[in-house]
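One structure, pasted below without further comment.
Only one protein chain is missing from this complex, and each of the others stays in its spot.
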């Protein structure tokens, strides 16, 4: 109980810090948001009006406090660019980003874990070596470059997947999957490589542990030793990596959504930076950061599920 | 008995235990719980007890690696907690410690020479040349060739490392050394070499040791007096060898009878159960749950450490009556 | 003997080899490039690789090989400087947190946690937007991005070594905190830090490429592989070599430092 | 030449339309023109607001122009073509405009478009409804009358030659305020749906008032694709039918099966020089820079040859006002440049910082070429990239810069173009100040006779060129790539996509 309260408190303080950082950063952004919205030849009347609606005529400190207050009350304000509540816009975009992130996470685990086990079991043999080399490459390729190669190969040449866009799951699950597959893959490749390498290393480390010797001395078959004893112990460090990967995945989606024209948060973020849509930007950055914090929280909880040493401390 | 070099009076070290529940009372781990003893100049005082009973903590309290949470510590009659930083630093020259693990107690990235010279640099002793000389001499004293100064710890065997550990304690020419399980990790053949070396140094230099070990054979061999700890408390202090009258406390007796003997298979008092947690020590005499002779009184009242004979103190109700009557 | 062992360590040998090659290219580029990296030959635009232009030319008729050579300087500069920034601040934060412990640790770690909540590239994007794109700010942004990694390693190292008996022994011999930190603990942490530095190096190179794609990276006239790659993107069909060569060079450097890091880790593991 | 279809170049050959167009394939086939079909258009940005009076973005305007019709339409030759208006009259004093509306014009909701609606729309724009005016172009209106259903009389406070061109703004139905969510106009296409981040869909308005120009396409889907390369790949793979504003490099990637239409887009790309800072305040230095730069090379490398060389701040797309021959004033000549520098007292060369907005790759590329060219005459140019917003702040608003490269977008009225150089103009970031020029432009604003007016502006252009206020580089062509089977695309001097005129062929 105390553990959870403590965790929630640290979660809260981290979120608060995150919001402060977000705010401070965007307060020093140069440029007049109103002018960016309206462009070079903006009508002075429109400009003045917009400045007022944006609250730009008020001192920064005042805007600070009111933002904090509104945000806490769940009111994220209006987008300067879209003239709609920020919360609505984010709510529209979030499913896309989350879908991509989850699919890429799924791909990461579905491909990374079996391959990692395979490489560890065949350590030193040729196919494993080739796979290792491949994962090294996967880690070394810039993601947008990879995305373009994927489009070129799978969309332009083979026409297996659409080159861009997003079909909502509710509309057509199959096409939705198709539209998200390439972006997820582009996003997952480095993650797959990381999981493979990490899993391989921990598996090989675990292999040297005393309890593995015990398991073998019990006469268990190698497969059982691997799957019942070693794998679970290896999952703990892998879990840490996956937790860190999720943050990277969300970050990577900024680039990949741009390439695949997916209407997600990452895409919107870049547009909003260009248009200095501060309310939207702040909220999105805050959202992403809070998601990351929450995921780390969940990972912390998962640790406790997997590892009784943490769960049943003393 | 000569004047006490070291005197601990009700020395206590409690560690706070992280709270498990939100509004739980903060519990304390009583690592050392009111321990009093004196060590005379030139004496070897052995400290024994089961794992976790507070031996190392006591040793580290004496060299002030941990700060006591209660009680007082006197060195040559001076209260250590009243010393200034400068005085504390010069006191460190007099009081040294040798650790158990010869692997982790030497900085793996530094040469033996560097490790041995560092204390001299810290205390601004001598110039470069004279320091080198001191290092070489010290190495010879612990039975190592001075050429070892250029080697790294991982190039040495366990016994050699322990010699280096002893040398590092010796370079500052201390008067008192805490030896914390310094031979426990070594093979018998090496252990005997180190024991001989320690004994020899003590005699030559008139050193005083607090000798910590869980190996009763070793403690019996080397110590003049032995303190027995149980759950952070000193349960008995007795003189070893012909001068003494043998241990009295039921725990001490059980402990000694548990040592497997190479000479013969003998009947033992096997203690039941295990050492309770020092966070929630049993009430009354802490040993009563495992004591074959425990009475109702033991469950309620904690006995105090009392003198039962010259150089013999016991903390047990069994030996109270005899002495209470004058 | 030692050399042979190092060479037998394949990741180390391959990674080291790649880095040495790129370093050599960088040193050469300080004195000599086949063409001026900005010299335009409008008659030879998007020329495929050939004897005169080993790796072809770009859309301005500039020699890609010369530009790649020139770009090694920026790449190493970005890598080294951002890692140096990350290392410097990370180490300070980690050392203070790990050594002091208690509430200092708690506060510093909260801040690091908060910083980790921003995906690296997002943090870099935010910083670059605020301070403007360009070589200097890119380096700072990537440096800031690396701080958490280093501070975590430093912190756990300090927490771990603080309890080591050789540290306790030094305290018993009268060593003060500064001596403990600089003479005893830090020398023991070089291996994990070097490994992390090598991996962060490649992270910075990749992040710069990502920033360049978003138009937020190093700006002309500073040569940058990341920008070259995103500039090459439109010619992916007409002049594929431009994209492939630039991509391959970035991959080579990232691969080199990744392998180097892995190899060093293996080597240290075996040693320890 | 001017921005008409005869200037458009056709790139790509053969008539083999790429397959995979399934859903968007035209419904029936009869020789050439086919009725129906869907066009999927890649747009780089999203609409900022669907309400025509609240939106400011050019891209939004060009999409929604198909939904809204005004009294006039911009024509292909920077002329005005009547749309909702049938005819108009101007009073002698040039202050009163009387418009007669076409009959039978209906909004998409089925209601009639009458003078009441025009009144409502213009009152809103001019601020005659008690609120703040929404457009400064209409701020000169003193009062509006609607004597009958089909007549609107507008009275101006002062003479304004630029007013007529303002009447291309769309008319909205009276008292309807829901345009941001569901815009209603009288244009050839109806609003269907808008999915933020994904697409804006328009569908054919079957009851469009102008039967002659009635639309044939069923649907127009604007897909928002921020990455230009990705949209080229999408066009290539058949997921997209049309990419307006395709980059010259992108156009090269397409290969056969696609057509590229391009022409001047009425934009002036220039190297703006801050006329108020050392050493650029010396006209000789500015002229030297003009001589140092070879615009043809820039057009060839940066625009792949798709651009029209300029000599002053007017694009040939503004046929009426464009003064020919000015582009020949400064021939690339390194010797001449050095000589001028020497005369100005900068024999040892000068240093120049070129500030460029980083998000415009086109300008950044240009800067790279110019820096190289300037090096040859001893001018050390440093490229400093700043973000667009910083550019607006530092360069555009506060003129804190030495030189910058930017594209000034075209307008229908010459005053909006040349007025930038007026001494009194608040955003005159060139810091150009020339009384003769001011005089000419001031007169031009009041001159209603079109020919006389054009002459005044042509003279003003010559002054700009002679004074070397900036280096006028080119009007980069607007290129639009589309499938071969998509026809009827027309080029306009402003960014305008008239989907009513487009159709599929078999």
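Labels A, B, C and D are assigned to the chains in the order they are written; within every chain, residues are numbered from 1.
Definition applied: a contact is a pair of C-beta atoms (placed from the backbone, for glycine too) under 8 Å apart; a residue touches a chain by one contact, two chains touch by 3 or more.
Note that contacts and distances are computed from a predicted model.
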- Item | Undisplayed chain, where the name is taken from the UniProt record, one of "ABC transporter ATP-binding protein", "Polyamine-transporting ATPase", "Nitrogenase molybdenum-iron protein beta chain" or "[NiFe] hydrogenase maturation protein HypD" | "ABC transporter ATP-binding protein"
- Message: I'd like to know which visible chains would be in contact with the absent chain if the whole complex were considered.
- Response: A, B
- Query: Looking at B:231, B:254 or B:291, which residue reaches the missing chain?
  - Reply: B:254
- Which of A:58, A:125 or A:213 contacts the chain that the document leaves out: A:213
- Task: Can you list, in ascending order, the subunit A residues touching the missing chain?
- Result: 209-211, 213-222, 228-229, 232-233, 306-309, 312
- Task: State which residues belonging to subunit B touch the missing partner chain.
- Result: 50-51, 157-159, 187-193, 195-196, 199-200, 214, 216-218, 220-222, 240-241, 254-255, 258-265, 268, 270-271, 274-275
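FYI, only the chains that are shown with their structure count from here on.
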- Query: Between subunit B and subunit C, what's the gap in Å when you average each chain's C-alpha atoms?
  - Reply: 50
- Quick one: report the Å distance separating subunit A from subunit B, using the average Cα coordinate of each chain. 54
- For subunit B, which residues are shared contacts with two or more other chains? none
- Item | Junction residues of subunit A - those touching two or more other chains | 29-30, 148, 152, 258, 270
- Note on the structure: Per the touch rule above, subunit C residues touching subunit B in the complex are 164-166, 168-176, 179, 183-184, 187-188, 190
- Note: in the complex, subunit C contacts subunit A through residues 110-111, 113-122, 125-127, 129-130, 132, 202, 206, 209-210, 213-214, 226, 229-230, 233, 236, 243, 247, 250-252, 254-255, 258-259, 262
- Which of the residues in subunit B come into contact with subunit C in the complex? 60, 63, 65, 89, 92-93, 95-97, 99-101, 104-110, 118-119, 122-123, 165, 168, 172
